[in-house]
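Only one protein chain is missing from this complex, and each of the others stays in its spot.
Letters A and B mark the chains in the order given here, with residues in each chain numbered from 1 onward.
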Amino acid sequence: MKLYQELKDAIADAADEMEESAEFRKLFSKLVENYMNGMRSGAEIVNVIERIAVTEESDEN
Amino acid sequence: MPFFLPRKCKKFFADIFDSKNRDGTKLKLYFDEYYYCLIVGLAVGKYDEDAELEKSEITDSYPEEYAESRDYIAGLLLATERQRRGIPEGDGSALEQLMTEYVDATSKTHLSAAGERRLNQYAAWGMEIILDAMVHPVRLEEFLVDYLDAFQTGRFTDEK
Partner (left out) sequence: MRIRILGWEYENIRRMNKLRVDLRQKDGSVYPNTLLMMSNGAGKTTTLHLIRAVLSGNAVYWKEREVRSFRPVGSDVTDGYFLLRMEFDGEIYCHILHLDYEDGRAWYETSSAAFNGYEEGRQVPYQLRGIIDDDGFVNRFVFDGEQAKKTLNSGSTEAENAIVYLYQLNKLDELCGEIDRLVREKQEQSSGGTTMRSVKVYKGKMERREQVYKKLVWEKDDLQQELKKMSDALGQYEKKYQDIVSMDRKLQEEQERLQREKKEKQGEIRRTTAELMAAMKKPYNLQLNLHTRLKGLVENLQTLKLPKTTAREFFNELAASKECICGRCIGEKERKRILEKAEEYLGEDSLVVVNAIKNALREYERDDTCITLKEQLKKLISDTDELEAGLNRLAIRLAEKGYEDALKIQNEMKDLEKKISESKKHLTQLTEKPTINNTALNADNNIHLAYREWQDARDSYLKANGTYQFTKKAEKMTEYVKRVRKNTLDRLKEYMVRETNRKLVALIDSDQIVIRKIDGYLVLDGKDGASEGQTLAVAYAYIGTLFEHSRFEFPFIVDSPAAPMDLSVRREVAEVLPKLFGQTVIFVTSGEKKGFAEIFFKRDDVQYLTIKGRKNEPLELYCGREVFEAYQEAGKEEK
């Protein structure tokens, strides 16, 4: 199914702004598209999340 | 019920025990340790009701080396228990009852579970007496000599 243009542009913009690897950006975009088209996979989501760049360790008080 | 080693055995016999017995100068079987304790316990005629035993059994039947001792040990158990319970010589039925209690033809040891349990208890008491009467052995031959001496000179006793 075709996604409407605004969504596609928004995904592309969000991806551009992210400080993440090109690989992640591609996977993220695909994931959102798939999800909107009704293809929902928990395993796919976990896979994409794992590829996010490691965050800095911060102290909890 | 199979044979269980009294808890303090392994430590006491540690220096003269080697399961592989590489140079022929050490005890090879845990049952050897058990036997020495058992005989002392039977000789003194006291058993430990709350025997502290190892969690896992040594064996549930006599090792080959001890196959011939089976009847003697059974007999010794009966004889000792008869004495301990004070069964008079004329009391045939009490003696027969003792035998039905401890003998079981279907068991590998020819003893019932009650009988085997009692043996473990005698072994446990025997260990306590040995600890009292003997030093920690470092050479097997010295241990054997000392052990037999203790028997002969009456060092194995319950009186303190």
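Going forward, a residue touches a chain if its C-beta (ideal position, glycine included) is under 8 Å from a C-beta of that chain, and two chains touch if they have at least 3 such contacts.
Being a predicted model, the structure only gives us computed values, none of them experimental.
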item: Options B:52, B:96 or B:158, residue touching the unrepresented chain; value: B:96
item: Of B:52, B:71, B:132 or B:158, the one touching the omitted chain in the full complex; value: B:71
item: Those residues of chain A which, in the complete complex, touch the missing chain; value: 4, 6-7, 9-11, 13-14, 17-18, 28, 32, 35-36, 40, 42, 45-46, 48-50, 52, 54-55, 57-60
item: For chain B, the residues touching the chain missing from this view; value: 10, 24-25, 32, 35, 39, 42-43, 54, 56, 65-66, 68-69, 71-76, 78-80, 82-83, 89-90, 92-93, 95-97, 99-100, 103-106, 110, 140-142, 144-145, 148-149, 151-152
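The working rule: only the chains that are shown with their structure count from here on.
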item: Centroid spacing, where centroids are CA-atom means, of chain A and chain B in whole angstrom; value: 74
